[in-house]
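Pasting in a structure now, in structure tokens, and then I'll have a few things to ask.
Yeah, one chain of the complex is gone here, protein chain that is, but the others are all in their spots.
Showing chain A:
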Amino acid sequence: MSASIADENENTERLDDASKNEKMFTLKKWNAVAMWSWDVECDTCAICRVQVMDACLRCQAESKKDSYGKQDCVVVWGECNHSFHYCCMSLWVKQNNRCPLCQQEWSIQRMGK
């Protein structure tokens, strides 16, 4: 009786060894995927609906026409922390000096990329 139990134990041990040697799956190759986004409150310009870090709709249309391109389309942040393309915002403040998103009086906090 006790001998047969010992035999069984031996058998299962042998099985474990076998499964260690012949794994069902082997990882041969893997690809890592990383996601990123700009660290800003709103990453799309609400005026032209293009990402603020890309050139605005107007500059994109113009650089297609001029071969030298126009890549100085910068981002502007207001005191209200809303960001837009400088090009888009300068057109808008000509007629209404308010942030289109929060209607606060528009004043520039900083500019750049």
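Definition applied: contacts are C-beta pairs under 8 Å (C-beta built on N, C-alpha and C of every residue); 3 or more make two chains touch, one makes a residue touch a chain; residues count from 1.
The rule is short, and it goes like this: contacts and distances are computed from a predicted model.
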Omitted chain, identified by the protein name its UniProt record gives, among "E2 NEDD8-conjugating enzyme", "Terpenoid cyclases/Protein prenyltransferase", "Translation machinery-associated protein 22" or "Calcium load-activated calcium channel": "E2 NEDD8-conjugating enzyme"
Chain not shown, touching residues in chain A: 46-49, 57-58, 61-62, 65, 88, 91-92, 95-96, 98, 100-101, 103
